[in-house]
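All protein chains but one are shown at their positions in the complex.
Letters A and B mark the chains as written, and numbering starts fresh at 1 in each.
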């Protein structure tokens, strides 16, 4: 990654990229270093993978004065909890029907081995996990993949809501080949052309994963960025090599995020930050109510024609509005244009809307009140059996829900907030609030 | 050599013990309804025999029983003040009963008796929700989560069986869905036996999504036979057996505004909340909507849309799709 300024002869306006991470890159190179606000980097004190000291995993653990690891393990657990608490629990508006294009750099720069085993294979491994998790959290959203190499951009997959399609594409050998230079502009234009057709109620997003410091563009990239802004497309960028001015500019202009992966773990964190539905950014996005149907699955004894392919099939889904049979959901009914989804798909994302309140930790002095976890029946450590000394370094392992005042163990606390998203205590109580009457 | 290795693997697979979590719906309004084909105490006899059959299957088979009552949900077995088997002070021994069975049966019977003795839930609460299936499922999942954690070797195969008589409580829609997805993630099948009455839409979806079994027995009085035949086989046996499948699954949802179960609804594009009628502001995320809902049907079919849903307003003759 030596030369970071490179002029391409085809176009006069060949983009100039500037590596401005303020560290090694600059010292080594000439002086067209442009001071860009690198506060995003300063907040994170960790070094790049290649600069890092040799780290032993056991260094993290330190015995307390009694030679026990219990305290350390506890504090690690606490740290994880804190992280969760920091997570935003406000049920604010999130554009959940998302349309996301992932632009993958497939240039030779992706063969670099500074991220092990290589930038490319790590990217593909992470993307697989990313796609699975993305659809888990954004069930009726869609993804498309675009690859760029040799100055061209190519769609690896169309925008679709089926995770297996994308994961299959990622596993195909031919997409793993790299070559030449990437073309950022071509890739962005390709993504833009596909995204402007999506309905206005959905969000339009692009995620750029860039390993190269240069790009081969046919025109002025700033025009493209302006068009992206105009079309309300957010572009977020993860750079694998260094901070590049034009990428940063792209993300700030389109209200996306920008990050430089420092090591494998950090790369993953950056990538997975994209998964939670982002808050609506513009007031222009027209929110609306969309009419949707929840069809029932039916099994006919005799084959009938389906409305979508005109083939004879046995089973299918009946559109509740016009009664025509469709092969698969989610889809749009071909006859009456009603959007058909399975209600469980929608329900997958409801925990974002109604998150479980964080539980509060019960101090040792109140610990004697409870003997066992409400939800898993595990008995708690009695405070009488724990020495005062030990009590000062550990916590009681009890967490209380503020609403129902039931107490839970650490395992259940984690399970309830991370997986279940229901408070068993609150659900077990007679409902008090006067709500709508059920028919 | 490979054959040797596979046979060892198979052996390991067979060695799995089963953890069965039974959720019993004890809703007295349904059980004591004059038209109920089966009384609770009779049904309990069937259920107890079924529990024993499960425990008889393997010495390390485990069981948890949760009551889903009106306005409460609690563990019947294991309970916290369960007597230690080693201690002398416990229920009188009966040489005719296998001790393991007796402990469980006694715990379940006393637990249910205690529940029924408690002051009757007031009528208002009955209106607000039938039995607490979602709470019981949540408890069961937490229990399984803990059991799997402490098992460590991954030998325990958990599953959940819901025995229910109550109709769907649509206010439980979201919690039940949350339970379904956590069960699906952890590969825990949820079996559902709707002993009588209408199909339970949400639980049907639960069984469908988690690849469990959903059944509504033809004759509730033959409950035990249904349980033994369809719900006793563990995951290992199920791979060899023909078990009742689901032909038709209802994917309907409950709307957030009136808790009605709808098949066509209005979905907020910001938060995906479902409403049965158009309103200018989303009650969940406070988004203000454009005045005309997006009615794709209106574009093509005119006024036909929404006819099947009495709650939804008739679409006006022309809706203007927002320009994009």
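Quick note on the criterion: a contact is a pair of C-beta atoms (placed from the backbone, for glycine too) under 8 Å apart; a residue touches a chain by one contact, two chains touch by 3 or more.
Going forward, contacts and distances are computed from a predicted model.
S.K.: Which choice in "28S ribosomal protein S22, mitochondrial", "Geranylgeranyl transferase type-2 subunit alpha", "Aspartate--tRNA ligase, cytoplasmic" or "RNA polymerase II transcription factor B subunit 2" gives the name that UniProt lists for the one chain left out?
M.R.: Its UniProt record gives the name "RNA polymerase II transcription factor B subunit 2".
S.K.: If I consider the whole complex, including the chain that's not displayed, which of B:36, B:115, B:186 or B:232 touches that chain?
M.R.: B:232
S.K.: If I consider the whole complex, including the chain that's not displayed, which of B:42, B:97 or B:281 touches that chain?
M.R.: Among B:42, B:97 or B:281, only B:97 touches the chain that is not shown.
S.K.: For subunit B, enumerate the residues touching the unshown chain of the complex.
M.R.: Spelled out for subunit B, the touching residues are 1, 4, 14, 45, 48-49, 52-53, 56-60, 62, 78, 80, 82, 84-86, 88, 93-103, 105, 150-153, 224-225, 228-229, 232-234, 236-237, 239-242.
By our rule, only the chains that are shown with their structure count from here on.
S.K.: Let me have the rounded angstrom distance from the C-alpha centre of subunit A over to the C-alpha centre of subunit B, please.
M.R.: Distance between chain centres: 31 Å.
S.K.: Quick check on the complex: what are the subunit A residues that touch subunit B?
M.R.: 91-97, 140, 199-202, 280, 286-299, 317, 320-322, 329, 332, 336-339, 342-344, 346-354, 371-373, 375-379, 408-409, 411-412, 415-416, 419-424, 427-431, 435-439
S.K.: Where on subunit B is subunit A touching in the complex?
M.R.: 70-75, 78-80, 121, 125, 127-129, 132, 134-135, 138-139, 141-143, 145-147, 149, 169-175, 177-182, 185-186, 205, 209, 247-253, 257-260, 262-275, 278-279, 282, 284-290, 293-297, 299-301, 304-308, 312, 322-324
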